[in-house]
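A short worksheet on the structure shown next.
Missing here: one protein chain of the complex. Every other protein chain is in place.
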Amino acid sequence: MKTYDIVIVGGGPAGLAAAASAKKAGIDSILILERDKELGGILNQCIHNGFGLHTFKEELTGPEYAGRFIDVVKELGIEYLLNTMVMDISGDKIVTAMNRTDGMFQVQAKAVILAMGCRERSRGALNIPGYRPAGIFSAGTAQRLVNMEGYMPGREVVILGSGDIGLIMARRMTLEGAKVKVVAELMPYSGGLKRNIVQCLNDYGIPLKLSHTVVDIRGKERLEGITLAQVDEKGKPIPGTEEDYTCDTLLLSVGLIPENELSRGMGVEMDSVTSGPVVNESLETSIPGVFACGNVLHVHDLVDYVSEEAGRAGVNAAKFVKGELSEGGKDIPLIATSGARYTVPRHINVDKMDDLLTVRFRVGAVFKDSYISVYYNDERIMHRKKQVMAPGEMEEIILQKEKLAAYPDLQSITVKIESE
Amino acid sequence: MYDVCIIGGGVTGCAIARELSRYQVNACVIEKCEDVCCGTSKANSAIVHAGFDAAEGSLMAKMNVEGNRLMEQLSKDLDFPFRRNGSLVVCMNKEDLPGLQTLYERGVKNGVPELRILSREETLAMEPNLSDEVQGALYAPTGGIVCPFNLTIALAENANANGVEFRFDTEVTGIEKADGYYEIKTDKGTVETRCVVNAAGVYSDAIHNMVSENKIKITARRGDYCLLDRSVGDYVSHTVFPLPTKLGKGVLVSPTIHGNLIVGPTAIDIEDKEGTNTTKAGLDDLISKAGMTVKNLPIRQVITSFAGLRAHEDGHEFIIGEVADAEGFFDAAGIESPGLSSAPAIGIAVAGMLRDKLDLAEKEDFIATRKGILNPADLSIDERNELIRKQPAYGTIICRCESVTEGEILDAIHRPLGAKSLDGVKRRTRAGMGRCQAGFCSPRTMEILERELHMGMEEITKSGGASAIVTGRTKSQGQEG
Partner (left out) sequence: MEKKELICIGCPMGCPITVTLDNGAIVEVTGNTCPRGKSYAEKEVTNPTRIVTSTVRVEGGERPLVSVKTKEDVPKDKIFACMEEINAAVAKAPIKIGDVILENVAGTGIPVVATKADAAC
């Protein structure tokens, strides 16, 4: 069996950044396993601009952003396999993968970086009633068909869900000559960026109906129409508000789910809120030497943050391989409450953390003129005002090792949203 | 002229075709859809009932018990997945306990083997996730679960291998009696045949009534289902039925043969025989009813919901046999639950009637077995690598959720009566049946269909007819609406 210091599962933005930083941290034996026929992951089909403002201080399209990282990985001579599906990872880091030329094979890794990304929620998971005709696509599948294969999913489109992929596809379909009739969003706010609402919907006169959902799907063979209804505060359709739309296409942009079948298979502890692994300050999962980053860890809003996080995972995996990720110290849990839904990481070891540690989280509702507060035990040590926080965007706090070390009795760190 | 024309390519029609193909006969199956298993057979509980439910002495009881008995050998002969996971009828109320006894006695009279009444403790020991209210259960070890798609497809492929012709996308519009034969009018021309078998599911009344003055009525009885992710597929290990009470029939909760969990069905009589739409009321109803037998049903793990139509005959009995005022016309009508379980027995029964009617001799070269699509997951790593060396397509995963390789999809497309659509591939290989519901694999499967069947992408359908997936190329605005 071949052995590698680090095996990275997934050659998208997370895997690429992790590989590059691990290599720069002095690890030469790295293998990236990518299931698609090229590196870059989902960015290859995200042909719109808006990527990289943080990382490169310029606005790139998805393929350009991916291209920069792919170039680095190639320049660094990092080994990768395309068209290769990882089938299983054992708890002791034997990775079983398969492709056409090598067949099914196993490699032993000293460290594993999970970078499998996420998948879209399907219609089935929403339990939308009605028929099951052709013409219902997740927004990402439609994006692949349009941008990669050059086919139109349909001509008269309704979009459910105002996540960014849905908004981007509203514009993309319009530019390709389709009529996008409406975007419906179950929540009273959009999960997408303001900029996308303005530039993808308002620019083209596409209405956004908040607090609306699809309550019926018509058409026995190809989609013929859908019914929208307004929903109450609990998300239940309000009788009498139904509106019929004729359409041949329904795109769903209703959420992303970290793709953690492999992580579960290897016995990694999972976080029920993020659907990603529970990680510590090193982005290390419950299995020592197994790290996670990018959308497999928690769904990100911007790819820049994926790259940054994956870079850290790569550095830490390198440290692990070199035996520099020390043992000992005490794990302090991070508790997300009162509006904060989760934190990544979920526990930290002050002895092992860097001087500064970025903790990312999301809020559960729209908050205006509220505060992000951080408590060490019961003492509030951070209180930062934000004019607006929305579930669609990630928030962050930065913990300082120096300050934490001044609390020897630290039992927990709590992150909450407070109105004053 | 055919000797026998079977109308309907569901499990009943295909079972009859397969049994009939033992004989020297010129037979065909006429199916209005693009594939077999497109109606009732594709959307049901996928249960092989033990046979305690049907009324004592009924044809249903007889066929069910016999079909159940035959299923195991058939699954080996025709290589489709079947497992006797055992059924439990659970009683939630002390006052209803005598109902279990009644059911037990009926089952014994129907000839169901190994039935046993379990105490509350025994029941909970077998199924810890049952509701705390459970008082006892009837246990039928012979109850089973099957893949209805592969059962039907296996029967059809084997019938085809033994010479039965299949005419797809062909809808029967009328049947006329001629001199000693029938003329079946279809949208693809007229078919002449000495005998007709009516296995038309929810349309079996319409087909029957084309030739007989003794009219029958089949009502489409819709059943809504939810299918849950494999991660909760072991929530129960037996098929759990609630004991019917004065409050209603309840819904079953069962593992499927492929490791998902199925919940359903509702029972709603409808007018539209194509009305396979789920409704919010139906889904809400079944979720609340399932909650009565199992506790904390993990309903957030639903990966899809669907509805199927049972061909409910007014008298709630199978109508099987030659029609009195139409010689040579045989009904296999009103085949609702336990129709799937009964199919092997119905096949033998109807084929036997046709043999006697037409005085058919057995074939000497009847092929009794059929090989299903190879599942590489059943192989060792070495065997798998050997396969990939010979056929590299087995090294490419197309459906990540169900780990389906390109090799399996190629097999599904190129075998006799092969897949022509995404659903055709899905029913044969499970590609697209997993938790992402084809979001990942459908463009890839489309590319394979395009390449292998030399179709344009625009011609590729979800399930035949007007169910095209894409409507054209990009860069073409102005060319159409």
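When the chains are written out, they are named A and B in that same order, and each has its own residue count from 1.
Keep in mind that, in the parts below, a contact is a pair of C-beta atoms (placed from the backbone, for glycine too) under 8 Å apart; a residue touches a chain by one contact, two chains touch by 3 or more.
Model, not experiment: these values are computed from the prediction.
*Asks:* Could you tell me which of the visible chains the hidden chain touches?
*Replies:* The chain that is not shown is in contact with A, B.
*Asks:* I'm checking contacts with the chain that's been left out. Which of A:Glu64, A:Asp88 or A:Glu224 qualifies?
*Replies:* Spelled out, the listed residue whose C-beta touches the missing chain is A:Glu64.
*Asks:* Which candidate, A:Val73, A:Ala125 or A:Ile197, sits in contact with the chain we can't see?
*Replies:* Only one listed residue reaches the unshown chain, and that is A:Ile197.
*Asks:* Can you say which of A:Asp36, A:Glu149 or A:Glu418 touches the chain missing from this structure?
*Replies:* Here the residue in touch with the unshown chain is A:Glu149.
*Asks:* Decide which residue listed in A:Asp88, A:Asp331 or A:Glu393 touches the omitted chain of the complex.
*Replies:* Answering carefully, the residue with contact to the hidden chain is A:Glu393.
*Asks:* I need the residue numbers on chain B that touch the omitted chain, in ascending order.
*Replies:* On the side of chain B, residues 474-477 touch the unshown chain.
*Asks:* If you put the missing chain back, which residues of chain A would it touch?
*Replies:* On the side of chain A, residues 44, 47-49, 59-64, 67, 146-150, 172, 175-176, 193-195, 197-199, 202-203, 387-390, 392-393 touch the unshown chain.
What we mean here is this: only the chains that are shown with their structure count from here on.
*Asks:* On a C-alpha centroid basis, what's the spacing between chain A and chain B, in Å?
*Replies:* Centre-to-centre distance between chain A and chain B: 39 Å.
*Asks:* What does chain B use to touch chain A in their complex?
*Replies:* Contacts found on chain B: 226-227, 231, 274, 276-280, 282-283, 302-306, 381, 384-385, 388-389, 392-393, 395-397, 400-401, 403, 435-437, 439-440, 442-443, 447, 457-458, 461-478, 480-481.
*Asks:* Inside the complex, what are the residues of chain A that reach chain B?
*Replies:* Residues of chain A touching chain B: 35, 83, 85, 87, 98-104, 119-120, 122-125, 127, 129-135, 137-138, 140-141, 144-146, 148-155, 176-177, 215-218, 220-222, 237, 248, 261, 264.
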